[in-house]
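Of the protein chains in this complex, all but one are displayed in their positions.
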Amino acid sequence: MAAIIPALFILSWFTFLFSNKLAYWFVFLLELALWFTTSYFALMVLSSGVNYQEILIQNFYFNPLVLKIDKLSALFILVINFTCFTSYLYARKYLEPYQTHKAKFSFLLHYFNFFMLNITMLLVVMVQEAMGFLLVWELMSLSAFMLVIFESEKPEVIKAGIKYLVQMHVGYFFIIAGFVFVYGNSGDFSFEGIKAMTFSSAYVLGIPNSFWFFLLFFIGFGVKAGFFPLHSWLPIAHPAAPSHISGLMSGVMIKMGIYGLIRVLFNFPDLNLSIGLFMLSISIFTGIFGVMSAIVQHDLKKLLAYHSIENIGIIGIGMGVGVLGTVYHQPLVSALGWAGALLHVVNHSLFKSLLFYSAGSVYIKTHTRDINNLGGLIKKMPFTAFAFLIGAIAISGIPPFNGFISEFLIYNGLFNSFKEVSLELPLLMLFGILGLALIGGLALFCFTKAFGMVFLGTARTPQAAHATEVAPSMRLAKLLPIFWIVIIGLLPLYFYQLITSVIQEKFPEIAFKNLPITNSLHWIGLLAMILIVLFIVFYAFRKLILKSKQVSLGATWGCGYQFANPATNQYTATSFAANFARIAKPLFIDHSDNISYGETEIFPIPRTFKTHTEDKIENTAIMPIANTLIIWVKKLAVLQTGKIQDYIMYPLFFIILIVLLTITNII
Amino acid sequence: MLSSILILICAIVFPGLIAVTKAKFSGRRGPSVWQPWYDIFRLLKKGSIFSTTTSIIFQVAPVINILVLIIAALFIPFTNKYAGFIHFEGDFLLFIYLLALGKFFIIISALDVGSGFEGMGANREALFSMLIEPAIFMIMAALVLLTGQSSLAEMFTTFNLDSSSSILFVVLSCYILLQFSLIESSRLPIDDPKTHLELTMIHEVMVLDNSGFDMALVGIGNALKFSIFGGIIANVVLILWELPLWQEVLIFILIEIIFAITIGVLESFRARLKMIYNSQFVLTISGIAVVMFLMILLLENHL
Partner (left out) sequence: MDSLFILLFAVSILYFSISVNIKRYIFLLGFQGILLFLIALIGLDELSYFNIGFIAVETLVFKGILIPVYLLNISKRNKITNINNFKNHRKMKGFYLIIATISVFIITIILGNLLKNDFIKIKYLSTAITAVIMGLIFIVINKTITIHIISFIVIENGVFLMALAVGNEMPFLINTAILLDLFVSVLVLGIFFNKLTYHFHDDSSDVLSSLKD
């Protein structure tokens, strides 16, 4: 592999020589080569249990750049490859309508950056040395930026891309700071160095030093993952990007942040209560905040982006449970927490990419992302509706699909902590259970709204009424995740064994095969299959009975009105979310136009009404900081005059200053 | 298996009993106990009208709902003598989420019809079921805390009575489960099942456009849901005594009948809350469950 990856990297530069169609297939070939080699090595590591190591570049800065695949990397490699495959498959027909008004170069750039993103993501999980890691991390952020601004003729897309890039770089500095700290403390400039770190037992503000160190990495990786105060790029970048890129980013790229956090936490010398408490509380808050914001959105892709934040919260709850279990010496709780978190990483990549592809298909055919303008699409795009339904059921954590399995594992970790008598751990786990229960209920609310408003009922605008089904390749791209969603739901035991083999080395004393949870998962898979089979039987039985009865069609009961317009009679997305928005008023500002009628106005004239909700926390906590920063930066912009004489004057002053300081022996 | 059979038997008399109790308390002669089943048989013989706005979701949802309830009934154990037909560690989670699956499909089939009435019912149902979720989780968590087991069957087997927390748990969880079943089936004080004002309905309005065979399935599902919760309450109450089998079977059926009569009595003497106050009321029940869990946690730690 040491030869293949640089070769593919160099070959990818040749993309720019091809025409549009040929470039797609050329990059596809390169990608196939990449996927086959990396997946081959990943599967080899997973099945044989031996880590794979290979030197890529000798004498890269001070250490050789080593490619190291252990079981965690292998799992992530498979997830990355699969999602990139479905995303690329989806991309061909999705980008076709843009060919008329975009230059050829933007397409070539897009395919090239897609390949770059794929290869850099794979390298991120394979490189453990900090220097190489930091290099490929930066390349990954850059290539994702280039992909996000595909529709660069719209100014809001560029704005979204810049916002994304700036936040990624802020996080990048924190990661660099973290690694420098590791190097200073243990002398090893890599993830392994964290194992050898020693912390002074000094307490700053009552919290041990190791927590502040962890906070550096948390902010760095958390910006990428999308944890609560660092999430603001997500709901802006994901709708701006083309749908296959949103699916890819949501499905895999934010998991790179999770990967970094898992590496840091796995290698941490001794976890303490503050880290676990912080992880759990911020994940619960992220999850609940994410899904609450999702409910009041009416842009379909923004809704899905906020849902990604919620699922990162669920993964964070699993990780928090894992850390707290280790702190309180309950290895079973910890193992189940980590297993649930890792399985949710896999599951989320599957159903979130599926949901984004469906949303993209809807956008391509109706040219609107606003839920309040859609409706009745199940009759026009049945396959997309079916895909969205499976994704919606899976993401709410409902059996028989895979979302339930990962939540089941995390719940089991939480409930297992009650079995030993103590006060502190059950009290903390109480918050976890309440958080997960609320998140599940809110996700159900949000996705019934999303699915119901977009696909069911009557079409609310003519655009929605004239939609058609999408091309077969896009349908195939949706079918592949559906296949895995159903398989993980029906045969959870295999995936459980896969995940536990990844974390086995951290918990050598637990024999994962003999836990009672294997029996539970066996039963769950069996029940899922029985549910599906019984459903088919019952449905056939019902159809048989209905054949003998008189079945007729009629209009929906509209309370007897003669000329009711079915499109305006039905509930809109805003009205569906209204009773929730009333409860959540402290968190959201509702901007709606005020309608008043004059006293002498007997027959009201037509009026327009607009309403939209904004996030209060973002407005009061984050925006003022950003705005003051912009004000101060604008003051500094005085130095940018645009004249070349001024730019020569600045170095001249600098040279004079250095000479003066050297003469007077200050430097 | 025994409890599932008992639940099915009790489901037959449940809706009729509630109706007869309400009638007697309002001074009317009342329908016969079997009247709901006469209605259901009549519906089974009828044809159906489907709205042109609906799609396959509308055809599928009642089937999924009743299937989920039948499978959920197999989870309930019979006190400490027999485990349920299905039992494994963490089975109560699958129980709760299976009910959520049924709810998901009922809500989207309500949205499928494309009428404002069903949308109203759907969003109220989604909100209230979301707010009451923590209550059942807290009851299960308290059971795990008290018994150290995470399977429904083993929880009821290893319950030991000498701790003072068991009486606390039995009394309060009966109350919470009573209110929980009232909220889940949208009875008073959340919603009046006898009202004909669509603007105030929750469950009734979601199935407004169902007809014939589907309506019969909905009616059977309602009876079954009540009976399942009555089975859980009976299990909780029977923790307090250790009796021979035939006595426990009798008490099980008796508790289900008392449950039905209690619901009838509560419905006769209560008025419906204003819709705005409903979410507060639902959250109170969840709050009581959380407080109960915390108190049991303190008791277990001898604090």
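By written order: A and B. Residues from 1 in each chain.
In this text, a contact is a pair of C-beta atoms (placed from the backbone, for glycine too) under 8 Å apart; a residue touches a chain by one contact, two chains touch by 3 or more.
Here the structure is a predicted model, which is why all the values come from computation and not from measurement.
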Hidden partner chain, touching residue among B:Leu172, B:Met201 or B:Met215: B:Leu172
Absent-chain contact - pick from A:Leu17, A:Val166, A:Leu427 or A:Ile589: A:Leu427
Where the missing chain touches chain A, by residue: 423-424, 427, 582-583, 585-586
Residues of chain B (touch criterion as defined above) contacting the omitted chain: 164-165, 167-168, 171-172, 274, 276-277, 279-281, 283-284, 287-288, 290-292, 294-295, 298-299, 303
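Here is the rule we go by: only the chains that are shown with their structure count from here on.
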Residues of chain A that touch chain B when the two form their complex: 375-376, 378-379, 389, 393, 396-399, 404, 408, 411-412, 415-416, 418-419, 421-423, 426-427, 430, 433-434, 437-438, 440-442, 444-445, 448-449, 451-453, 456-458, 516-517, 519-520, 522-524, 527, 530-531, 534-535, 538-539, 542, 545-546, 549-559, 566, 569-571, 575-580, 583
Complex interface listing, chain B residues touching chain A: 45-57, 59-60, 63-64, 66-68, 71, 86, 88-91, 93-94, 97-98, 100-101, 103-104, 107-108, 111-120, 122-124, 126-127, 129-131, 133-134, 137-138, 140-141, 144-145, 148-150, 198, 208-209, 212-213, 279, 290, 293-294, 297-298, 300-301, 303
